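Every protein chain of the complex appears in place save one, which is left out.
Up next is subunit A:
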């Protein structure tokens, strides 16, 4: 249920840090454009986001039931129907919305919290020891059983899923960002900034965070794909929101109604959707990580 974080994203970046400036980002974009996999991933993610926004235009919200039960793809149902005769295409389209929402919301929370903790830790050495211990502790927890426990106790709903996923994703973000931030706060220009002002928040906001922004971008994508996997996993275990369509819920209902054996389309299509989102997110983060590495930029 957890996507491995690309190796590259874990390493502290030894290269000079791009501290803003449009020249660096233009160089990154130029390098990125040369990676077909990255572009393809970006396109797939774009399409998924588009589908989630345009869901009402693409398919009516799945009715509560239909008369054509378990029909294979074709004949008015492009992806077939489920055990209650509902159109699978509609379920997947509306499920995209929930998956994208979970991905965006859970990663936003995890990133915001994780980055804040990481930067504070790096900037205030006294806090760092405590934060390090907390992060290590949280990372060593068995995530899946805890997610199941929390989701079961609090009760299934989309907001529960988002909070649960975010709660278990931020330490990963903190770890990556912290290692980068530790390198940044020791750089001469931060010392220079300290001489200019005693407003630490300004220093953090103006200099530290922008310096770690590239790793944050990578974390966003990875955390988002992990959130989708976790949400789908929880929904498959029956701990998702039973009233909102999600890809995991389609799988869960196929399993619960015993239709998995005969109706291959009920498992194939939602799985493909999950695969598309997770794979493209992972590839995108790798491509971006490569692209922002100055070594790969044209000289």
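Convention: a residue touches a chain if its C-beta (ideal position, glycine included) is under 8 Å from a C-beta of that chain, and two chains touch if they have at least 3 such contacts; residues count from 1.
By definition in this document, contacts and distances are computed from a predicted model.
**Student:** Which one, "histidine kinase", "Peptide ABC transporter substrate-binding protein", "Cytochrome bc1 complex cytochrome b subunit" or "Fe-S-cluster-containing hydrogenase subunit", is the UniProt name for the chain you do not see?
**Tutor:** Its UniProt record gives the name "Peptide ABC transporter substrate-binding protein".
**Student:** Out of A:49, A:84 or A:217, which is the one that touches the chain we can't see?
**Tutor:** Per the contact definition at the top, the residue touching the missing chain is A:84.
**Student:** I need the residue numbers on subunit A that touch the omitted chain, in ascending order.
**Tutor:** 63-67, 69-70, 83-85, 152, 155-156, 238-239, 242-243, 253, 255-262
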